[in-house]
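Complex shown without one protein chain; remaining protein chains in place.
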Amino acid sequence: MRRLLALFTRATIATILFTTLFGCSRVDHKQSALDPKGLVSQNQYDVFMLSVWITIFLFCAVGGCLLYVLWKYRAKSKEEAMEIPPQSHGNSKIEASLILISALILVILAIPTLQGVVLMNRVPDANDEETLKKLNLDRSQIEGAITVNVTGKRFFWVFEYPQFGIVTANELVFPANKAVRINLRTEDVIHSFWVPKLAGKMDLMPGQENFMWFIADQEKILSGKPTTEAMPSVFDGKMRQTVFAKQKFSDEFEPVGGLFYGQCAEFCGNSHAYMSFRALAQTDQDFDSWVKRFQNSQNPNLQPSAYNPEEMYNQGAIVTFADKSLGEQAQREYRSTKKIAKAEAPNLSEKSWIKAHSDDYELGKQLFSSLQCVQCHAVNRTGIGAKGPNLTLYGLRTSLAAGWMRNDEKSLSTWLRNSNEVKFGNLMWNGEGVDDTHPLRQLENDDEKVNQLIAYLLGQI
Amino acid sequence: MATESIDYASPETKSKVETKVFPRPGQHVTGIVDWLTTIDHKKIGLLYGLTALFFLLLGGIEALLIRSQLWSHNMEILTNRQYNQMFTMHGTTMVFLVIMPLSAAFFNFIMPLQIGARDVAFPRMNTLSLWCFFAGGITLNLSWFFTGGAPAIGWFGYAPLTDTRFAEVMGDMGPDFWVFSLQILGIASLLASFNFITTIINMRAPGMTMMRLPVFTWMTLIVSFLIILAFPAITIALAELMFDRTYGTNFFDFLEGGKPHLWQHLFWIFGHPEVYILILPAMGIVSEIIPVFSRKPLFGYGLIIFSGAIIGFMGFAVWSHHMFTTGMGVVATSAFSILTMLIAIPTGIKIFNWIGTMWGGRIRFDTPMLFALGFITMFMIGGFTGIMHSSVPIDAQHQDSYFVVAHFHYVLIGGALFGLFAGFYFWLPKMSGRLMNEKLGKLVFTLMFIGFNVTFFPMHYLGMIGQPRRTHSYNEGHGFEAWNQIATIGAFVLGIGIAIGIYQFVSSFFNKKLKPAGKNPWDARTIEWTLSSPVKEYNFARTPIIKSRDQAWENNYGPKEKHAQQEALGDHGVHMPDHSWCPLVTALGLFVMVIGLLFRQTIEFAELFIATPYEIAIAGGSLFVLGIVMWALEGPGGYHLFPKETEE
Partner (left out) sequence: MSEATAHSIEHHEPETSTGIPNKKVLMWAFLGSDCMFFGTLISTHLIYRKISATVGSNYLDIRDLFDIELTSFSTFVLLASSLFMALAVSAIHKGNLTSTRWMLFGTIIFGGIFLACQVYEFTHFVHAPGNELTLSSYRGDPHVFGSTFYLLTGTHGTHVAIGVLWLVGWLIYSFTGRMSVSDAIDVECCGLYWHFVDIVWIIIFPVVYLMEYAF
């Protein structure tokens, strides 16, 4: 009897030890809800910790009571085990007071819960100064809010910025200091948008638009480090460099404050596990620059066109000339090195126009069309409704394959050669109309084409 | 104590009442025919239990495969589709083919004994439930062998993932198998519940008033009501899904006006009461065991029953807390959040009362008691995390993460399964007539308790650091590996514990070396313990006249006026019903019909057998109707027994 009791006690102690262990281990993992970096997630974390303390208290109280009873009233001998204790049937006063106490404890949790529901679902009114003060927010943070329309597709994410007329995929760039309104839609099955460090999840329901919002906390993201280190700019590729330098894809993770990891949290099919994404926080300035770059890249009027003698070109302008060396009817992009006057004949040898990109890039660009990549992927256009992720300014991205791999030559090469090996069941390899005769599936051993495609894709900067 | 002896009436005597339209197998059938045609609630209970334990092993293997796949990042033990099939089948199996039938095993075996009845109200219908459960289990697991393999849609089958439009394998039949097997299992549960309700309301021994019913019987009644009120919702939802898949209706097709939301509502209107359908039987078992091993009556009997009923009733009012993240709006989420918190109160009451029962008792730590105590502690943890989830802001982070996985395994393994194992260790001596090895039992408990906690406690943490559910793989650098490895090790320990437990249960029926149990090995309190172990086929030689709540206890220790009396045996003795083939034929017909309805193209089997699905469905349907007609015409049948009983 005694041994058993000891065993039972030991098991309980082991449980408590477990809890302590967890308390000591790290919580700033890439996708940790225990390391909130935004207003909404902080609120959710606070309510969670409140509930943790309440339940630990209850567990100790009730569990302690149970242990006491088990110890005090254990049958110490065979004889005692056959004794007949007083046969009491209950005590209504004790019962009633216990019910009352449990109801009161629930009220403690219910109040912050209701406040949290409102906070999650509604961006505070910019004119409601009292609330803003309570939340420690500035009026401009609400007024300057950006809106992102998130569309979930199997198995990647489309991020559309209706205010700016731009579309990107799998990496959500947002200003750290401003509220971000998220409208959630899906074109196929149910997905769920979850960036644990910024906010709890919200489902993307077919035939319905859901709403959530978050606002990051710039101070927490920086946590004393300079901006260039904790929140490097995306538009000029600094973010990508910093992430690559610091963040190895290994167990040793060192967080870059401005980089957040997200994940689809509702089972959506074979490759559900691979449907992750990233959110990149930016200073207001860097965000504006990023938006500018994107707007220029996706502006149909700013795309390079064939040289027109009737026009005047500024230094750095890009036009296309025919280039037979790349193939019949091939066009190549040239950049002007100086101001070019009207009808000034193009003189490619005189260095007034230089090649804008390497040969590999140009060949890759052609491959991108001839291998039918363009049918699903939009580059330098918004391409709403495209089947695959938008690849505009792809060279600035930190990740590949919906946040699954690091976006470098090596991973890209693995991915292009056989994406099914990386993400079994992905729709680039298995989608409608893709079979063994599809040119995409012939890339496995074609180093030349793969390298050209890589040059083209990573050249999108 | 005197022994009972039976005097069989000769089958040729006049007392044999039987109509000759369809002869029924008599009382002398043995072996396989006996088990196939039995209508004895005890044998049905054993068959339920045995089958469910088999499925527990099957579901357990699926779970271990899942755990192995998650051992480290980017593992390739299973492909993603296989993994998705595993967790779908694991969930469906454990809910519908393990916990529910294990509860049904106890309902069948114990409940009639506890109310002093000789059988359930409709013995043949009871057999039909059993065979429908069999057919459902087989149908579900047949899916592995056909196009697309097992369903990969999750046990919740959220629309529109189940729509043929989004099938990831051409002509995927997995969801069809899933739909039809759940329908058959629904029939099994409904029939059994109608039966139990009628039995408890109508077949109580004289003096067994409702407020003298043992708590387990009360929980049986409440669960049966939950089943008959909750299952229609899923039956209709599944029918709508079947129509969507087969006939192109638009119930859940959002491109043509349907609403995937509706599926979630219908599923959880069933699904949340289902949670209580799974846990209340275990609570009933624990409420039986704790008084016995504390040698005190249940503290607050009325309140425990009342809170059970409240839990069941409120279970219908909180379903949307499974859908907090689907965008239901501020008002709906807040309302469901508060209602869900309220459910914690009746649940808490039960725990207080169990502790109150032990207070001042003489507590013995035999294996059933250990499992019951394990139940209380583990269920408490599961309940506490449940309170966390009732809060919407917390749920927004927890939903579909491993935290939720930890939560419901604490409730369903630490709760339901520990409770059911406690029931096995408690009542198996009554079923098999032999006491089990206590040492082995305690080993099983230790392995299960430790294995379980090592598996599932780290999952709370994994969920909080961002591991989502239902993902077959995770990337490097998330820090998930270590805790997943601990969980996997724990899962294997738990698996070994359960396997030894199952071995012990099954072997106790065959191992002749075990000590005989006697009538009342635990000095227990309810009237099933006044019967010999194993229980005779007629249960009670003389129907007892009940005088108090803990009748077996009062018989031994109570004042004279509280001792049970016994009804005189009438001229005809005990009327025993005959065996019957009809339930088996009917269930077989249903099974064949469903298989026919499942397929869309001609079925060829080794060139011996070629049939269109319609032909098979019609053949099955005919067999089904034939079974029912035979059933109606075969008459009650039966024979009479004159058990001699000497009073103690």
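The letters A and B name the chains in turn, as written, and every chain counts its residues from 1.
The criterion applied here is as follows: contacts are C-beta pairs under 8 Å (C-beta built on N, C-alpha and C of every residue); 3 or more make two chains touch, one makes a residue touch a chain.
Since the structure is predicted, the reported quantities are computational estimates derived from the model, not experimental observations.
Asks: Among the chains present, which touch the one that was left out?
Replies: It touches the following shown chains in the full complex: B.
Asks: Of B:K259, B:R295, B:H322 or B:R525, which residue touches the hidden chain?
Replies: Here the residue in touch with the unshown chain is B:K259.
Asks: May I ask which residue of B:I138, B:A239 or B:A482 touches the chain that does not appear here?
Replies: B:A239
Asks: Would you mind spotting which of B:Q82, B:T164, B:T198 or B:Q485 touches the chain that isn't drawn?
Replies: Counting the whole complex, the residue in contact with the absent chain is B:T198.
Asks: Tell me which stretches of subunit B touch the chain missing from the display.
Replies: 17, 19, 121-122, 190, 193-195, 197-198, 201-204, 208, 228-233, 235-237, 239-240, 243, 247-251, 253, 255-259, 262, 266, 269, 572, 575, 632, 635-636, 638
The working rule: only the chains that are shown with their structure count from here on.
Asks: Write out the stretch or stretches of subunit B touching subunit A in their complex.
Replies: Where subunit B meets subunit A, its residues are 79-81, 84, 152-154, 158, 160-161, 166, 168, 254-255, 258-261, 294-303, 325-327, 329-330, 333-334, 337-338, 341-342, 344-345, 348-349, 351-353, 355-356, 358-365, 370, 373, 376-377, 380-381, 384-385, 387-388, 390-397, 399-401, 442, 446, 449-450, 453, 457-458, 460-461, 464-479, 481, 523, 557.
Asks: Flag every residue of subunit A that touches subunit B in the complex, lowest number first.
Replies: Residue positions touching the partner: 1, 4-5, 7-8, 11-12, 14-15, 18, 22, 25-27, 29-34, 41, 43-45, 47-48, 51-52, 54-55, 58-59, 62-63, 65-66, 69-70, 73-75, 80-92, 94-95, 98-99, 102-103, 106, 109-110, 112-114, 116-122, 154, 184, 188-190, 192, 194, 196, 199-203, 205-208, 210-211, 247-253, 261, 263-274, 276, 404, 424-425.
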